[in-house]
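Provided herewith is a single structure, encoded as structure tokens, for subsequent inquiry.
Of the protein chains in this complex, one is absent; all others appear in place.
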Amino acid sequence: MTTNQTHTIAPVLPVPATAARLTALVGALATLGSTFLAWTWTAEFPGDLTVTGYPGGLQVLTLTGALLTALFALAGHGVRGLGWLVPGGKNSPVRLLALGTFTTTWYAVLAITVELGGLVNLEPGGWIAAVASLVTLVGALGLPADVPAENPGPASGWQRFTHAFKAPAPGKAAPLPSWAEILIIAAAFGIGLFIFTYGIDTEYAELFIGFLLLIGFGAPAVARAGLNRRLGALTATHKNVTVTAAFVAAFAFPFTQSNDAYATIGANILIFATVALGLNVVVGLAGLLDLGYVAFLGVGAYTAALFSGSPSSTIGIQLPFWAAVLAGAAASLIFGVVIGAPTLRLHGDYLAIVTLGFGEIFRIAMQNMDGASGPDITNGPNGIPNIPDLELFGFNFGEPHNVLGVELGRFSNYYLLMLFFTIIVVTVFRRSDQSRIGRAWVAIREDETAARAMGINAFRLKLLAFALGATLAGMAGTVQAHVTFTVTPAQYKFVEAVPPNSAFLLAAVILGGMGTVSGPLIGAALLYLIPAKLQFMSDYQLLLFGIALILLMRFRPEGLIADRRKQLEFHETGQLDAPKGDIGLSKAGV
Amino acid sequence: MRHRSLFMITTAVTAGALTLSACGSRDDSGSDSGGGGTTVVIGLDAPLTGDLSAMGQGIKNSADLAVKIANKNKEVEGVTFKLEALDDVAQAATGQQNATKLVGNNEVMGVVGPLNSDVGQSMQKVFANANLVQVSPANTNPELTQGKDWQSGKKVRGFKTYFRTSTTDAIQGPFAARYMVNEKKFKKVYVIDDKKTYGAGLAATFAAEFKKLGGEVVGTDHINPDDKDFSAVASKVAQAKPDVVYYGGEYPAGAPLASQIKNAGAKVPTVGGDALFSPEYVNLAKQNAEGDFASSVGAPLETLDTAKQFIADYKAGGYKGGYEAYGGYSYDSTWAIIQAVKAVVEKNDGKLPESSEARKQITEAMQNVSFEGVTGKVGFDEFGDTTNRQLSLYEVKSGKHVSVSTGEFDG
């Protein structure tokens, strides 16, 4: 394992390349085959892995992983017709996919062993799967590295291992007719929607973990292969198509659901994500740290609740929904300006504590205004319950409707309504980001003194960002009030076990990627789904969530979807790492 | 042409595999019937993690116990019960999500929970739309069953699927107030609450009744139950020199509050509702708990055979953590659902009708459920509230809650 003059680096396992590729291929096919066998004898293990000839549950994940491994292995070998799969790295995607298949399969096999109590519960299919996926991994590790070594001299085993996952960036793609490019974008979003829906719909924890494992390895594999970059280039040329495709995919989500259970999660994720995007204006674009942002959501929700015609509202006026939305947004706007005007002159972290304080003041005030310890406005801790369902143009959101042969339940209706507001917020965000104002915000964020020197009125622009962010959150709040039926102060704490709350909103923005559109959306989806899906861990659910936050920041400090510029800033090499967590839903820089 | 065909093949295989795995529904529902009978899932929603997890876990364990006992005794012939417990982390939105999830599962025939009244509010309508019966072991806000104008006597039931085995604030507060005025001859009270649904409601009903009986409220204040320093409020209490302090809230803040009030020099008893009726209260307030009162629903557990049995079974069940304040109610709530299922099965010749019809009939049957439960006689009035209006008042004597008064509250 010495290196020669061109600094090639030996593979992790010293095997001839052809033998390695053959091993990987055969292993992958064997793994694939094993999923058609029974892995265990009893249906007690969730997903019923006892059926021969029809993979189910975790087997499907293994099957997908093995299939992709085989495909990429063939493509990497230069099989014609598959070259489009690997414009970037040839062998590192195979390695990652093999690793993903291996962990998923072994996780499944171990889960069967542990949950059913002993190795005897494994049928031959399970054994074959375990061995075959190991063989695939061995073969994949024997494939040569994609990029030459950076330093001459012998490399340690670990260096070779990490090096094996590096890949070169893809070259420029040959131009395709634009209809083909658009089709590719549409297909990519189709796949994205499928993956997202699959993740949300996982019915038991084992499947969700297997899913996370496979995605965790599969997404970087796709990135290493250079497909992300290719897709990124396409989406950059067809921006509007991309945005439309993203929303069509999001719009299609409730139509893929057979009951309302996951639509509820979908609606809540959308609310959370939309508010996070609003916060992104404040934090991501203007660089103002706001720790009390959820208060604006609360202002909107309380305004809508008071004007909703709820029997518990202290104001006997019922406004039509559009008016309530405007009122909620306006109330938030006023609240934002009132808070912002005096405090935005403060610097950095002082602003953080002041916004935190205002967030708490809002919550405490709502809690107190019940006639006993304040004016009688909000019913205090009881909040405003029994908010009626919306009815727009004769369409009652509370009742199931049959649309295009699919029954859409209450939460699907609200999901679609919320999606409409998400589109508004995304549009506002994109418009302002690309405008003079947006550039001024970025200038202030990067160096306020320099920005002032260039003639930017920093205070006014910061106030604008703050007020805009508040308005967007207030708007989302008006829908939230109707979705949850009830508005209580306890929903708007600084930190709580479930989103949305100020801390989680901030986490969604930073984790997803500040200053991008898709970052907070993906960050919010992850932050919502991970705790929800980890429920089976009961006692350790939040503990694992906390650890996950630490690890995500440790390995991805610039966020999952990073601003291109930021990414160059925070990774030394700065050129090879494509976004890891991108699950194809949407692209950086959208 | 070779590469083109390969491309087609790979696309076809991928698409095929994906559709196979995605659309194919291998009927895996309803296949686990085991003995050939039907499985009825009882949903449960409570805060299983977080601050209130101790009480939430007590609710879950007790419901689990009820399900196990029903299965062991073959309470309903041909029906096996299963518990599906979901965690709402005391959040309305999460509770609502759990509710839709339970509604979506056709095997769920009834739901026990939740603990918090605001979570209950967000769930009610989801269940009502699906005709799925819900029995809360712990919601005390009168509005949930009697509408918002319950105080003015205009009681309207909002949701026919909502029942509860716990009593409302409207009963517990006044019961304690009567004892304090009539028996203890206290004239002046200082009322404190924690500004939460349960605490504020309880404190308000206590104060109203206390005033009606001729007592005087010499001061009111509120605390943040997340705080631990109540010295400023305690000093105010000492200054006001009341005969008694009423605290509407739960023991984690109630115990230090009572303790700090006594330390501040006001040697008067603190009185509270069933959320103070816990051995933990005495553990935390130590010697300062002596002489404090707490009301609780039902006759004292030691006096009821059913309760003794429950305590013994719970111990034998080997659960982690105690049954806590609402364990008994949770057991009764679960048992009420089991009884309603039983009634429906008996009505339909030993079988449960298909899902949505079964849910409807079970909801109707719930109205007439009646049995001797852990907390006394379980049954529901026209609003879905418990008909059990028996209450007890306990005083801490030598480090233990001792029953000093038991009676029927007549409204």
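First chain written, first letter: the chains are A and B, and each begins at residue 1.
Criterion: contacts are C-beta pairs under 8 Å (C-beta built on N, C-alpha and C of every residue); 3 or more make two chains touch, one makes a residue touch a chain.
FYI, contacts and distances are computed from a predicted model.
One chain of the complex is hidden; its UniProt record names it "Branched-chain amino acid ABC transporter permease", one of "Imidazolonepropionase", "Branched-chain amino acid ABC transporter permease", "Transcriptional regulator" or "Outer membrane protein beta-barrel domain-containing protein".
Of the chains displayed, those contacted by the omitted chain across the entire assembly are A, B. Considering the whole complex, the residue from B:D227, B:E382 or B:E408 that touches the absent chain is B:D227. When the full complex is taken into account, the listed residue touching the unshown chain is A:A507, out of A:V12, A:A507 or A:I561.
Within subunit A, the residues in touch with the undisplayed chain are 283, 289, 342-343, 345-350, 352-354, 356-358, 360-361, 364-365, 367-368, 372-375, 447-448, 494-495, 503, 506-507, 510-511, 514, 539-540, 542-543, 545-550, 553-554, 557-559, 566, 570. Residues of subunit B that touch the chain left out of the display are 49, 51, 53-54, 57, 192, 195, 220-224, 226-233, 235-236, 238-239, 252, 255-256, 259-260, 263-265, 280, 283-286, 321.
Rule of thumb we're sticking to: only the chains that are shown with their structure count from here on.
Centre-to-centre separation of subunit A and subunit B, using mean CA positions: 35 Å. Across the complex, subunit A is touched by residues 2-7, 10, 13-14, 17-18, 20-22, 24, 26, 28, 31-32, 48-50, 86-87, 89-94, 96-97, 100-101, 103-105, 117-118, 121-122, 124-126, 129, 141, 143, 147-148, 158, 195-197, 200-201, 204, 220, 222 of subunit B. On the subunit A side of its complex with subunit B, the touching residues are 43, 47-48, 51, 54-56, 60, 63-64, 67, 71, 79-82, 194, 198, 259-261, 263-265, 268, 311-312, 367-368, 370, 372-373, 380-383, 385-386, 398, 410-411, 484-486, 488, 490-491, 496-498, 532, 535, 538-539, 541-542.
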